[in-house]
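Data first, discussion second: the structure below is written as structure tokens.
Omission of a single protein chain aside, the complex is shown with its protein chains in their original locations.
Order as written gives the chain letters A, B and C; numbering starts at 1 within each chain.
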Amino acid sequence: MLENKEYKVIGTRPIRHDGVDKVTGRALYGADFQAAGLLHGRVLRSPHAHARIISIDTSRAEALPGVKGVVTAKDLPDPGDKIADLGEGAVNLKYLCDNILASDKALYKGHAVAAVAATNPHIAEEACTLIDVEYEVLPPVLEVRQAMEPDAPLLHDHIRTTSLGETADEPSNVASHIQHKLGDPEKGFAEADVIIEREFVTGTVHQGYIEPHNATAHYNQDGQLTIWCSTQGAFTVREQVAEILQYPISKIKVVPMEIGGGFGGKISVYIKPVAALLAKKTGKPVKVLMNRADVFEGTGPTPASFIRVKMGATNEGKITAAEAYLAFEAGAYPGSPVGPGAMCIFAPYNIENVIIDGYDVVVNKPKTAPYRAPGAPNAAFGSETVVDEIAEKLGIDPLEIRLLNAAKAGDRRADGPVHPRIGCIETVEAAKAHPHYTAPNGKKHHGRGVASGYWFNIGLESSVTINVNADGTINLIEGSTDIGGTRASIAMQAAEVLGISAESVNPSVVDTESVGYTAVTGGSRTTYATGYAAYEAAQDVKRQMIARAAKLWEVDEANVQFADGEFSSINGKEEQISFRDLCGRLGETGGPIVGSGTVNPGGAGGAYATHVVDVAVDEETGKVDILRYTAVQDAGKAIHPSYVEGQIQGGAVQGIGWALNEEYIYNAEGEMTNASFLDYRMPTCLDLPMIDAVIVEVPNPGHPYGVRGVGEVPIVPPMAAIANAIYDAIGVRMTELPMSPDRLLKAMGKI
Amino acid sequence: MPTVAIPSLLRNLTNGKDSITVPGATIREVIDNLEDRYPGMKARLCEEDRIKPGLAVYVNGLLTRGSILEHVDTDAEIHFLPAIGGG
Amino acid sequence: MRDFSYIAATTIPEAVALLDAKGESARILAGGTDLIVQVREARRDVDWMIDIKSIPEVNDLNYNATTGLTLGAAVECYKIYADDAICDAYPGLIDATQIIGGTAIQGRAAVGGNLCNASPAADGIPPLIVLNASCVIAGPNGLRELPVEDFCTAPGQTVLGKGEMLVSMKVPAPASNSSSYYLRFIPRNEMDIAVVGAGASVTLDAAKQTIVSARIALAAVAPTPLFAEEASALLAGQEISDAAIDAAAEAAQAIARPISDMRGTAEQRTHLVGVLTRRALNGAIQRVRETT
Partner (left out) sequence: MARRSHVQTTINGETVEFLCEPRQSLLEVLRDELHLTGAKEGCNNGNCGACSVILDGRLVNSCLVLGVETEGKSVETIEGLAEPDKLHPIQDAFLENAALQCGICTPGFIMSAKALLDQNPNPTEHEVRYWLAGNLCRCTGYDKIVRAVLDAAAAK
């Protein structure tokens, strides 16, 4: 079994390779792209949450001086009845196209309806006001339980509930139903001494990346389409654009610029195909930028949800049965993350009898997009609050009850598979031993809460090429956009193999024509899978270098060994050469060396986290302050601990925002009334203490260095941890997110 | 022989059985053999000889590449679960 | 963003003449932190932006312990709180200038602009009201002056007529044994618009046991910032006690006419008026008692 060991590069904290460019303002992000003759695009969006589009007249806009082209859904090819395979998932192509530019119906306020290219952004904006769209306004349905009612307004006439391949007869807003069943829940509940059942509601929240979506597109005269953009995955942009435009992937090059945050929200395309359509129509490069309101209203948030959780336990604290009902808002088109939510909900526990039902429901809100451990935070808010209540009822320490029931290798998950080696127990034990948890917590209106969380992590495809330089450095070519320091964490794995320093690796993130297929930077997969590919590519280099050393010394390859950056011959000849020196002799030993690695690993290795939080509640105003926060997480092996900590801290803080204030606020017409950073209240640094990130390392057997993805799981526990802390402070159980001051005042009976 | 965990929504086809042992050296053979014993099963899992969009295949707890050509060992445990993406 | 013309006026008569000539289509640009956003978001139609920052009078910042403070309409927040004498004399005003936007906003935003923007939730206005401040307005017919509490007439609307502009605010010198306090409730700790704001000023007797006079003003609970006149009057001559302060808070609650919007509900706001009025009064009293 893979055990923690000391490495030379892995586990150190080198300066990231792209750091200087990013602290000097030189790094070029999508919106920074410039080109001669550039036009500026702007998207017209539906003012209605639900409306039939009767007609669109673009003539007035086209007549405005400076306007070079206007496009609508009519400019998109007919998607027909096709399922588009997008690597990370399959999507009905019509939905994909309609979300780019609405054809027959606008299904949410902010739904793109038309777009303009003009000589400057102000003219493009003015032209949008000159596009005449006739709408037949329809009643919107804005909440998941209402949407599930039999008489609810239907978003789509043709959607019928599917249950694993079986389709219902009647149209419905419920796109699909999933279920997991393990053991005999009825029997399990019969064995329980205490049963807690609670209902939970969570609000719609946004990833909140600081950089709005952007895209610049250009068609060459030979039909070659190039798109410069910020994206979590250049290859998925290529796939989606190819499907939407029905254009061959070989004619599309996607150039990933630096990206200003994604968190899952920059996987789906929105304006990239629009920029391409405008570029096609005008013959010029066209840059389309979203503004902040566009981002909130026109791109995928993560869903609001309704969740019911029932759990039973014996007086000794053994959880005997669990039941969950999860209904998630998919937004305008099917595809909420209820699947992973249902698979993660009880994952920190080994429970023999479980039943979980999940429903994917369309509503008149933007089509949801992934957001950090999609589905799991909603689910954990319910289950981790109920576990806390059980612990309280039984008088058991909340971390102790988690240890009593903790999932471990060999236990069966509720959705079926058996856990490989996991670090659930280790994170709970580390939290329990942490000075934060053992510190006194007795002040009036102060409270402490804990919660755990699980996320699968994913593998998927990655490719890396390594070019060896004569001076002993290597150029590492990768396709994973770097959102949080992955150039460093990938380079370090190659450096470790080759016995060179992190600084001796020059990592480059390149376009879709310059590296092998690489899936998105998402699913906590990049350091795991692209790092794995870098490891393989470095191994390839090592093998070739061994052959060169053998040639140099005229010995058999089997008699060359490599350790600590030195090649040496064994069995007879006493020869030795450093990696660096051998790099200088590649010409004479056979020419350049290029190593390559491609992977599609199945053993991503799930990650667990346990968080501890102290809050102070202002009983008069309902305001919650975070006093202290400790986030423990199993990273498998932390390649660059600083950036692992950064992921943990950032995820925890997004969770704090989700817990306390973030939500889409809608009026009755279905308009979001807080589509700005002023009123969509993400935490500022003044709202937070330092976040103590504690890394636990339980190596993942599915990776050569034991890496587990770290990016997503830290957002899973915070909501429940804070709810539990609020209960500890004031004795009120909060079951609705966000736990904003007005909700607290209501729950306390103050208003 | 490989063991297939039957998703709860398909147990109406297996008279409630949650786990079936069937022969097969690939996912395709396993599904074909399941179909022989429980007609209707293949249509719920596959579309045009491929795993349905939105479904993922796990073998011994590891996510496979989703291909029905995937090899399975004789003692393999196979699950059909919703495909997941990440953020 | 709609097209507009920009003119930098250098004298008050020049600015007044421009405002008079252009009428509704013109708007004064000082810090621009509200105006630029409103024009960009098409919430205000402006054809002429008249930048007044080069006019000397609107940049006046002059405090004298006997005559009080002249605060030019375009003086940025940061200049106000950088002045120690002003900080000592008008702590309630300082409270507000330090929470309007973030640091970068405070580098541009002016209290005078806060007043002219006439948001019901303006943090700058309640402190001016409780400090008995008045507005100096220039227009085609010369200067006029009126109390700050009479300046705003509706959300985004003020008493300024055609050709008129705010030149400065005049704040009387603080009485001895007096102080002021402003606070607001927001769900975050910065960068929010007040869900409710409350300002208070108090003058105590020499023993600091009895309230000689008090003024209370509220933000975000009515179409304009409110002077809570009755609540203020209740305190005059009262010995400092929880009961007296509670009574004033209840009276303040009684005049609140809040709406529910994305920033808060009406019930929440009414409740908070009570909480914040108490805290503002206690804060001001505390400040008097802390000064020797």
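Assume a residue touches a chain if its C-beta (ideal position, glycine included) is under 8 Å from a C-beta of that chain, and two chains touch if they have at least 3 such contacts.
Quick caveat: nothing in here was measured; it's all calculated off a predicted structure.
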Shown chains that the omitted chain touches within the full complex: A, C
Selected from A:Phe263, A:Phe567 or A:Tyr727 as touching the chain missing from the view: A:Phe263
Option touching the unshown chain, where C:Arg27, C:Arg108 or C:Arg215 are the choices: C:Arg108
Given A:Thr204, A:Ser305 or A:Gln649, the one touching the chain that is not displayed: A:Gln649
Residue of A:Ala563, A:Ala668 or A:Met690 in touch with the missing chain, whole complex considered: A:Met690
Where the missing chain touches chain A, by residue: 13, 15-16, 18-20, 22-29, 31-32, 34, 65-66, 119-120, 122-123, 207-212, 258-263, 289, 291-292, 483-485, 640, 642-643, 645-647, 649-654, 676-678, 682-686, 688, 690-691, 693
Footprint left on chain C by the chain that the document does not show: 1-6, 8, 29, 31-33, 36-37, 39-41, 49, 51, 53, 76, 78, 101-105, 107-108, 189-191
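Convention: only the chains that are shown with their structure count from here on.
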Overall pattern in which the protein chains touch one another (line/ring/star/complete/other): line
Most widely separated chain from chain C, with each centre as the mean of CA atoms: B
Rounded Å distance, chain A centre to chain B centre (Cα mean): 27
For chain A paired with chain C, centre-to-centre distance based on mean C-alpha positions, whole Å: 44
Chain B and chain C, separation of their C-alpha mean positions in angstrom: 69
Chain A - residues contacting chain C, complex: 122, 125-126, 620-623, 660-661, 665, 673-674, 678-679, 681, 683-684, 686-687, 740-742, 745, 750-751
Chain B to chain A touching residues, read off their complex: 5, 7-11, 18, 43-45, 52-54, 58-65, 77, 79, 81-87
In the complex with chain B, residue positions of chain A that touch it: 83, 85, 88-91, 163-166, 177-181, 207, 262-265, 267, 337, 339-340, 342-343, 355, 370-374, 415-420, 455-459, 522-525, 600, 602-604, 702, 709, 711-712
